[in-house]
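Now for chain A:
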Amino acid sequence: MSLVNYQTREITSKIVYYGPGRSGKTTNLHTIYSQVPDDRKGKMVSLATQTDRTLFFDFLPLDLGSISGFTTRFQLYTVPGQVYYHATRKLVLQGADGVVFVADSQARQLQENIESFQDLHQNLSEQGVEPRGIPLVLQYNKQDLPPDLILTTKELSDAINFRGVPEFPADALHGPGVFETLRGISELVLKRLSAGASR
Partner candidate 1 sequence: MSSPFTAILDAFSRQRGVQASLAVSARDGIAIESNLQIGQDGTRVAALAASLYAKARKAATAAGLGSTGFLQLEAEAGRLCMLGGDDVILVVVGDPQANVGLIRMELIRAAEALA
Partner candidate 2 sequence: MIKASVEPWIEAPLQQFVDDAGVVLALLLHPSGQVMGQYGFTRAMDVMSACALAAAIHLSSSELGMQLEGKPFTGLHHAGKDRQVFIAETETRRGPYILLTVFDGESSLGLVRMFFDEFRVNLANAAPVPVPAPHPMLNENFERELNRNLAVLFGRA
């Protein structure tokens, strides 16, 4: 849960980018990192294999500046997407204040998206977190690929977004949708915080 310090007037929240392997979770963080000024971000930590597949997590701290008089910082994490990293995904997900589910828009990845989404809900439940209560947005990444290879946002929405959460088409590699997704999850996390869930 978000950490709030009333003396120093600071808010720190943890956001986890979740999704199947190669859906673009790390790419989201790389894109954010490349666009944010040096004084508003920390070092990006990437615990990855030699082939740049996330092994444990990526981490990027962001300073969002002052919001309602509170210095607001977000800690962005990604999880490894491959199925066999189930245990480490659970560890990284602990204490998350918000989740961005990054779906791969390629048609052949639909089943992986669904299974990963189920995996997310199961892990949240096992941690005692009500999956329907935690702030969540969906990102349909790789919408820049040829139309015959991908599903439309409506098709993806019908397949995955049974909760009706905010959803954002994206091309994380080149930028479109990354900012909007981060804004979407930020709003939900801060709204929930203001409504009464803090540590």
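Basically, a contact is a pair of C-beta atoms (placed from the backbone, for glycine too) under 8 Å apart; a residue touches a chain by one contact, two chains touch by 3 or more; residues count from 1.
If you want to know what made the cut, all candidates are chains of the complex that A comes from, given by their letters.
Everything quoted here is computed from the prediction, not taken from an experiment.
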Direct contact with chain A in this complex, candidates 1 or 2: 2
Complex contacts: residues of chain A adjacent to candidate 2: 3-8, 10-12, 14, 35-37, 40-43, 45, 47, 56-57, 59, 61-68, 70, 72-73, 75, 77, 87-88, 91-92, 94-95, 179, 182-183, 186-187, 190, 193-196, 198-199
